[in-house]
Each structure stands twice: as structure tokens, then as C-alpha cells.
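Beneath this line is the structure, given in C-alpha cells, with notes to follow.
Note that one protein chain of the assembly has been removed; the remaining protein chains are unaltered in position.
All chains are identified by letter, namely A, B, C and D, in their written order; residue positions are counted from 1 within each chain.
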Amino acid sequence: MTRRERYEAQQRRRSLVIAATSTITVLAAIYFLVPLAPGWAKVQQSFFNGETLIKTFPKLLEAFRINVMIFAWSAPAIAILGLLIALARDAKSPALFPLRIFGAAFTDIFRGVPVILTVYLIGFGIPGLGLPRPWNSPYIWGTLALVLTYSAYVAEIFRSGIDSVHHSQRAAALSLGLSERQVMRDVVLPQAIRNVVPSQMNMLIALQKDVSLLSFIGPVEIFRQAGVFKSLLANFTPYVGAAIIFLIVTVPATRYADHLMARQMRERR
Amino acid sequence: MTRRERYEAQQRRRSLVIAATSTITVLAAIYFLVPLAPGWAKVQQSFFNGETLIKTFPKLLEAFRINVMIFAWSAPAIAILGLLIALARDAKSPALFPLRIFGAAFTDIFRGVPVILTVYLIGFGIPGLGLPRPWNSPYIWGTLALVLTYSAYVAEIFRSGIDSVHHSQRAAALSLGLSERQVMRDVVLPQAIRNVVPSQMNMLIALQKDVSLLSFIGPVEIFRQAGVFKSLLANFTPYVGAAIIFLIVTVPATRYADHLMARQMRERR
Amino acid sequence: MPKLELNGVVKRFGERTVCDGISLTVEEGQMVCLIGASGSGKSTLLRCINLLEPIEDGAIYLDGEDISIPGLNLQSVRARIGIVFQSFNLFPHMTALENVMLAPRRVRGLTRAELQPEVETLFARFGLADRMHNYPDQLSGGQQQRVAIVRALAMRPEVMLFDEITSALDPQLVGEVLDVLLMLKRQGMTMVMATHEMGFAREAADKVCFLDGGRIIEEGAPEVLFDHPAQPATQAFLARALK
Amino acid sequence: MPKLELNGVVKRFGERTVCDGISLTVEEGQMVCLIGASGSGKSTLLRCINLLEPIEDGAIYLDGEDISIPGLNLQSVRARIGIVFQSFNLFPHMTALENVMLAPRRVRGLTRAELQPEVETLFARFGLADRMHNYPDQLSGGQQQRVAIVRALAMRPEVMLFDEITSALDPQLVGEVLDVLLMLKRQGMTMVMATHEMGFAREAADKVCFLDGGRIIEEGAPEVLFDHPAQPATQAFLARALK
Partner (left out) sequence: GSCAAGKTLTDGKFTIATGNPAYYPWVLDDAPESGEGFEAAVAYAVAEEMGFAADDVVWVRSSFDEAIQPGAKEFDVNMQQYSITPERDQVVDFSAPYYTAPMAVLVSPNATGTAPTLEALKGLQWGAVGSTTAVPKLSSIIQPDNDPLLYGDNADVNAAMSANQIDAALFDLPTALFLSAVMIEGSKVIGQFPADESDNPDQFGMLMEEGNPLKSCIDEALAALTDSGKLAEIEAKWLQDSTGVPLIK
């Protein structure tokens, strides 16, 4: 073992000790001090009620299936539409000026308008125009509203990624005779996307939770289900149950994505 | 005028014509065809009711003051906390390992837990522990919930920006004798922040609308106000009013930010 | 008919005129060297020839065809003109091999397998056989420079533009790379090269152009230009450069 | 006591050993040139001396003090050792002037106004007086290289490391920059330089080290090493390089 490895190992040991003690201290402080607060019993009863949790959890889990379903079909749609809008906004040639304008208008409108309105307007409004039964489903139109809104956000992120790739990369690729499309696909986008993975992770996680907005127009997903229990039992514990379900899904996913990113970085340098 | 300028001017003219005709065609199609739908009268009555709009708009505008207020004090707090968390997650030295862990746990938890739960838990739970009147205000604790949640998202974006700065920049700055802090502040962060302006704009716009989540714990901001009108009048038009107010604020802001970014890019290259 | 012809090319960046009416003729199979002080516009001129920078005025002809017409299909022209940049500009997310194969696969429409032998030969010729699977960040400056050359050659261009491609090479490699260029020349490649290697320019160039402030002040066969420069600016430059 | 001393420095990247037990002594005011093929480890060695890369084994002494002890305050050491990178690494979000002023302002604690005369003199000496307010993207390769040199010198380091700093310069500027280095040497600056300019190494170096595969195969006064290389590898390298 070299001098440097010894030193680093020692540093790591020391910091682990610090981490462990400080974490334990803080947790212990919370654990022992919070229950001394006068209202603790009531708060515990309202938010961390084991009995309620057990009672409501299975139904929450069942409702979560709807979230998963909506998420599963809207996420790819959002990725694709978002990318297309980003490309439209980034069109360089003067002939594509209309596309640029369209992209800008799209992002402005769908980011600017509150999601709830988009959900109501598309989820209630379009079916209200007189669509027959299977085609007026809130699942279809609600998903569309979600896709439109999120695409606007996602497009802006892709665009920032595209802008972050140095223009000399475009020049080098063009000089090889690649078309603008190929340059985008093979050279710019791979670097752009890698640069924005964390921001898109953000969006993915936010989307997962915003699937719940569809409950405004009917579908009883996990949030609405938790809300129903909350109203019924006058107890917020079902939300904690929902949060647990979300955390079980998102935390491993983000850790894994982080791990992949870090490995990629390490390999590269 | 050189050959190239002539050509570009011509291209621009042509594309403007295309843009104008296509836009007008689409708008005309919507304008003339949608009202032919059987349910149009009802939809118009429900969503685009001029009378309702005029009646409710002043009160919506008044309620919007609360949004502006909450936004004004939470946005800077989010920027600062988000940046600190990003820096914590990016700490390189093994001695700062606990900070890294803390940063990761923070982002995982506050991104993973649905905002509603955070708002309820902090907005009702902490005051419920027995705080006296001025200190149990839903404004204080609701804002804290918002700040914690958004900081987690914003931190991830900052982190992606920091990672997007090439490591040779760090090396060059370190080699000049700058401390890690100075390197971060003077060399890495300015480049990092510039790279993520569009993503952070996203967050700013989303925050502006998510201020409405505080309405779950009492404050009557524009969305709750629109909801009250909706219930009272059985009409969704007040949401359209709210959307108009949001658009009036966000569209010029994003256009201006875009303009600044574009100018910066042009100057730089 | 000259292979490549520039006629009064003007390029401006905002207020600054970087190429100020440059006319130049390059015959098929010729090697033309651009020399001149830093900032005299050599790199910019090469970028203009490759249509990476739109020119303000003048025209550029390839095989007699005006390739600077606005609105031309740039792609097909660029595939015929290769360029190696002063700053390499390798694609950081691809290995050396992928960097080289990308354009032939996309533009020439070949598969990896079809390209393999050809590309491996190129790598070997540039002493990079064991670096094919490294990412640019893992290569030394000289190695990156050579990968960039291989990348351009793999497109089998008709004209090659080189922008100080030996600047990051050690003298041994400079020799080797220049040997490759001589070989390309023997094979009939038309080349324009911005260089500071006066020795090479004298030995290999058919024509040397001296740039100053965005203009070609003087041009001619290397023997003439190096040994009997007519213009005072050229004389001053060469006096310092060959010292 | 030597100004700078390396003792068995080992540097690995993963499996690959890039510096393989390098020992080297640089006396105060000496100019040492590192020569060797591309990929022989010259840049990496310079980065190790500047503590940008932690070393696996061995030690580095500055003024007799071990600066490679893990956990040392790197910052104060680095301020005493300047480095100019092969790839410039200017800060793209700052003008040339800001690039140069940043470190003196932060580390030496001076104000812009205090620095102005000193920095302006430096810019002028490198022929950059009218480029101070340009961003790196707006500078030619040679201009960027010179800004990088000015940036390092503005910290008034005791030891300067140069990594092929003349590679992006035209011959005229090469002459000028090397003149500056000679002047620095006369002023007593200790310097280590990776270079491919054999002519300069011979003229200006007090000692030349030939690197091959991460080892110093041979070192000595330039007259000795260039005219009577002892090792076959050195002979081969020089034979090609001086051809």
C-alpha cells in the first residue's frame, strides 16, 4: 500500500466516523426531543398512525397501478415530443423560422398555463365537444394534457443540453460531410443528453407524482385514494403511505441513474 | 448588400410567408371548425364565459398578490439552499463524505416525497407540535415545505451544470493557486450556471405555479380563489382567468431570459 | 481547370475583417502552404473553404463549380473536402475508432465490418493501433491530433485542409505525419495547409502563400518565396521565422 | 539544495503506469527540458509536479520540503509553481484580461487597479495589447496560447512548468516567446519545459531529459545528450527528430 492509499484510507475512515456520529446525534435528538413537544401525541396520531397505515396500504398499492400505467405511456411520449420541440426551437436555417416560432409558442403556453387548467380544458373540454363514449375517456385526454405540459418543460431542458455542446463539435461533424440531422443525432444529442440527465431525472420524478393531477378529472390513482382515506379518516397517514410507495420506486431509480452517470464519468477521464 | 445577405433576406421573407399562412390556416381551421362540434356551446359556456371572466378577474388579481409575495421570498431561499445542496453533493475530498451523503439523502427524500405530503406534514404537523399563534402560520411553514422540495430539484440541476464544466477548467484554476472554493466560485459556477439557465427557468415557472400548493393548508391564493369561484358558479372560466394572469407574467419573463441568453451566446462566439 | 479556386473571398466577424479579398488557385494534386503570423487569418480561410463559415463576398470554386452559392447543398461539398482542425475537435463521447468510423458509416453508407480493415490500416500507419478503443480524454495531445487526421482521411476526400496539424506532435511524429502527407501528395491528393513548419513548406509545397492581415501579400514557388521574398513584410516574417 | 527534486515518482491511470519511477533534480534558476515521443508521459509528469495529479509513490520536494505529502495545503504550493497547459485551458466566460487577473486578485489579494500596469506590460510583451478584452473564443490558437502564458506569469511563480507552449505559435512568435523564456531565465526563474523544439532545448536548456515509456532513459547537458546520446532509444529518437 502506498503512502497515498494509506492516507486516503485513513481520511475515509475518519469521515465515516464523523458521518456516523453526526447522523446518530441528529437522529437521536429528533427521536428524543420531538416527542417532548406538547402536541406530539396528536401529530403522531394524525401523520404516523400505524394502524391506519396498515389498513390503507393495500388499497393505495392497488391505486398505484393506475399511476404506473399512465406514467408508462406518457413518459416516452413526453421524451419524444419534448425532443422534437427542442429540435424545432433550435432549427438554425432561416427557412425553418416558422418551426422556431411554433416551438417557442408551445413551450411558452404549456409551461405558462397552470397544469390544472390544461387538464380541465383538455380532459373535460375536448370530450365535452361531443365525443362518443370510448373516446371521451379522461385517461386519454388527461394523459394528453400531461404530455403537452411536460413536453414543454422537457424541451427546454433538452435545448439547454444542446446549447451546452461547444459549437466546434458541430463544426467538426459538419466538416466531415454529415448532414445537419446526422450531426444532431450522432454528435450533439448524445453529448447534450448526457449533460442533462440529472435535470431530466428531476422531470421524471416530478412526472411520476404529477400523474396524480389526472385525478381532477376522475381517475382514482394513489393520491386521490389517499385523499379519500384522509377525508374519511381525518388522518394524514395515508399520504405517508403514498410517500413510502413513491420513495420505494424513486430512490433506487435515482441512485441507479447516479451510479451509471458516475461510472460513465470515471470511464471517460 | 452581398450575395449572401440577399439570399438570407430572401429566405427569411419566404419563411415568414410560410409561417404566416400556416399559422393563419391552423387558427382559421380551429376558429371555424371547433364551433361546429355539437358540444361547443356548452364547452364555451363552461370555459370561456366572458361575463364570468370579467366578474371574477379582479378578485383573482387580488389573490395573485399572495402568490407574488410567497414567490418573492421563497425563490431566493430555494436558489441559495439548492446551490448549497449541490455543492455538498459535489464535495470531492474524502473528509467531506458526510456532506455528500447528507446532500444525496436530502435530494432523494424531498424529491421523492410528494409535495402535498411535505406541505401537510410541515404545514400542519410542525405547528401542531404546539407553536403559539404568530409562529404557527401556514405561510411560514408552507413556504418552508415549498423551499425544501424545490431546493432538492434545483440542487440536481446545479449539480448537472457543475458536472458539465470540463475538468480541465478545474485543473487550470487549481494550478493557479486558487482554493477549491475560489475555483468553484470564480471558474466552475459561472460556467455551470450559464449552462443550466433554461432548466432553472423551468423551475422558476413551475415554482410560480406551485406556490398554489400552499392553498392546501389555508392561504387563499389565486388558485384557491379560482376554485372557490368554480364551485360557486359551476364554471371553469375562473381558471382561464388565472391562466391569463400567469401567462402575462411568465411569457415576457421567459422571452426576456431567452433574449439575454442568445445575446450572451452571440457575444461569446 | 484548377481543382480549387478562391476569388476575392471576404469574411468578417462583426466589424473585424479577417479575410480581406483572398484569391487563390490550387491545381489538382498541388500542395499549397499558407504561412503567416498568428491571427493573420489562416484558420479562418480554411474554415471558409470548407463552407463552415459563410463568406461575405467573393466566391469559391471546386472543380470549376461555385460552391459558395448561398443555399447550396453543403453536405455533399463538405464530404469532398476534409479538414483537420488546429484544436482536434474529436467527439468526446466516442472512442477513437468510433470517431473515425462515424462519417464513413453515415455518409459513405458502409458498415463497421466493411470499414474495419481500411480504418485499422490508417490507425496503424499513424502509430495508433493500440489506442483505437480509448476515449479522446485518455489520449495525449499528439495522439488526439493523429486521430483527427485519420478521421478526416477516412472520408477519402478530394481536397484536404490541414490547420497546423503538426503543432501537437513530437518531432519524430512530425516527421512521420509529414511523410504521410508526402505520400498523400504522391497519390494525387490536393492539399491546403496552414503551417509554421517552414522546412516542410519549402520541401513539399508547390506553392506558398504568405498571409498578413487577411490578405495574401505574396505567393509563389517555395524556392522563390523563401529565398527571394519581394515584399518587406514577407522579408521581415521570414527573417524572424528562419532565424 | 535543489529548487525542485523528484524522487521515484510513480503515476498510474488504472492499470496503465504513465510515470514509472521518475527521479529528477532541478537547481534554482535552471531550465530543464523534457523531450520524448508523444505519450511518453511528459504532460503527466508536469501535472504531477504541480500536484494536479496525486502520485502513487515517490516524493516531490520544493526547496527541500516534501510537497507530495498527502493532506498538504496544495494551494500554497501551487501558487509557487506556475503551469501552462498544452491545451491552454483558458476560462471561456472571462475576457483575456479577466483570465489573467483572476488568480492575482484572489490569491495575491490585489485590486484590478493595482494589477493593471503589471498586467498590461505582460500583455504588451506578448503582443496581445489589443486583445485584452476579447473572450477566448474570439482569439486565434496562438493568441490563446500566449494569454495562457501571461496568466501563469501574472502569479509570479518561483518555478514555471511549460507544456509544449510553442506548439500553437507561428515561427515568429515561437522566437518571441522563447526570447521571453530566455529573459525569465536570466531573471533567475526555475523552469521545466516539455518541448519538441530541439533547437531551443539545445540552446537554452541547462539539462535535457529524454523520456520513454514513463522513465527518464537518459539525461544530461544538451551538448552531451544531443551530440553523444548513450542509449539506443535516445539515438533513434534524435536521429528522426533532427533529420
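Just so we're on the same page, a residue touches a chain if its C-beta (ideal position, glycine included) is under 8 Å from a C-beta of that chain, and two chains touch if they have at least 3 such contacts.
The structure presented is a predicted model; accordingly, all values stated were derived computationally and were not measured.
Within the whole complex, touches from the chain that is not shown fall on A, B.
In the complete complex, the hidden chain is touched by one of A:144, A:228, A:244 or A:261, namely A:228. What subunit B contributes to its contact with the hidden chain is residues 39, 42-43, 45-47, 120, 124-125, 127-128, 131, 133, 136-138, 215-220, 224, 227-228, 230-236. Although one chain is not displayed, its contacts with subunit A can still be listed: residues 39, 42, 46, 120, 124-125, 127-131, 133, 136, 216-218, 220, 224, 227-236.
Here is the rule we go by: only the chains that are shown with their structure count from here on.
Centroids of subunit B and subunit D (each the mean of its C-alpha atoms) stand 47 Å apart. Annotation: 14 Å between the Cα-based centres of subunit A and subunit B.
The residues of subunit C that reach two or more other chains are 87, 138, listed in rising order.
Chain contacts: subunit B has residues 8, 11, 269 touching two or more partner chains. In the complex of the two chains, the subunit A residues touching subunit B come out as 8, 11-12, 14-16, 18-19, 22-23, 34, 37-40, 42-43, 46-47, 93-98, 101, 104, 107-109, 111-117, 120-121, 124-125, 128-130, 153, 156-157, 159-160, 163-164, 167, 195-199, 201-202, 205-206, 209, 212, 223, 236, 239-240, 242-243, 246-247, 250-251, 254-255, 258, 261, 265, 269. On the subunit A side of its complex with subunit C, the touching residues are 168-169, 171-179, 182, 186-187, 190-191, 194, 267-269.
Within the complex formed with subunit A, the subunit D residues making contact are 10, 54-57, 69-71.
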